[in-house]
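A single structure is presented below for examination.
The complex appears here without one of its protein chains, the remainder shown in place.
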Amino acid sequence: MSDILAKLAKILEQRKQAQPDSSYVARLYDEGVDAILKKIGEESTELIVAAKSGSANEVVHETADLWFHTLVLLASQGLTADDVLHELERRFGVSGLDEKARRGSPK
Amino acid sequence: MSDILAKLAKILEQRKQAQPDSSYVARLYDEGVDAILKKIGEESTELIVAAKSGSANEVVHETADLWFHTLVLLASQGLTADDVLHELERRFGVSGLDEKARRGSPK
Amino acid sequence: MSDILAKLAKILEQRKQAQPDSSYVARLYDEGVDAILKKIGEESTELIVAAKSGSANEVVHETADLWFHTLVLLASQGLTADDVLHELERRFGVSGLDEKARRGSPK
Partner (left out) sequence: MSDILAKLAKILEQRKQAQPDSSYVARLYDEGVDAILKKIGEESTELIVAAKSGSANEVVHETADLWFHTLVLLASQGLTADDVLHELERRFGVSGLDEKARRGSPK
């Protein structure tokens, strides 16, 4: 896992002990999974709108927002970015082949 | 950047030279940004549905799908996961503080 | 309810008796609520992309797709467009006042 993803995993774990009013993430945990999922839906929409409006800077910013909230979701379920990176490794890493290309579709 | 993200960045770069019918990613590039954004919307919805249905395994799988398609979007715009990780580093890394908590909201 | 919404409600009710392979809607019912929700996420994304690409015709087309799939969802839950129109009537109809404006937000 990259340094920043490891660092974020640690921060997100610590936030589980924090008071809801002391931290944005602690508040999301407290509000529950529906609140986190609504943020994921929002950030996904904002990324789509940003990509259509054409600023590379905004695309990076909105992707960061989207990834961040997926990390909060993962943490809330006892998962980490490592689980996702292992899944990507499983699909793409060993052979360097694009598994999705062979399947014709990612589903 | 983690090894797998670096590996994926390389694969996604190579796919830009591939024939559309030779690879899932090459086909997405060929169809253009709207097709990539529709996949991001789809995968985001599938993650939300998976999280509500409660299987950790599906959450990991759908997050991997979502991240993968954001990586395709980034590549299509000449960006990489590194740009996003640097943005996350900028927000969370240096001080270890949760910038979002201070702002009260990630927007 | 407008004539077409009433007609659609009737068609969607009839499809509940149809074989999954005989009709697109019967197949959606058979696949269950997750499949219907994924279509709502997809159509919502397609509407957003269409609106950013600027064709009025596509906006109408994608809104029709989105409304149609919300009607399928409603039917699958034993609800109809009438329930939604009554809710809109309750909010906006009697007084002509924009309730949302008074609340400052639709939530």
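To keep things simple, chains are lettered A, B and C as they appear, and every chain counts its residues starting from 1.
In this text, a residue touches a chain if its C-beta (ideal position, glycine included) is under 8 Å from a C-beta of that chain, and two chains touch if they have at least 3 such contacts.
Predicted model, so just to flag it, every value in this text is computed and none were measured.
Seen across the whole complex, the unshown chain contacts subunit B at 45, 48-49, 52-53. In the full complex, subunit A touches the omitted chain through residues 34, 37-38, 40-42, 44-46, 48-49, 53. Annotation for subunit C: contacts to the undisplayed chain at residues 1-5, 7-8, 11, 15, 22-26, 33, 36-37, 39-41, 44-45, 47-48, 51-52, 56, 59-61, 63-70, 73-74, 77-79, 83-85, 87-89, 91-93, 96, 98, 100-101, 103-106.
Here is the rule we use: only the chains that are shown with their structure count from here on.
Work out the mean CA point of subunit A and of subunit C, and you get 29 Å between them. Annotation for subunit C: residues 45, 48-49, 53 touch two or more other chains.
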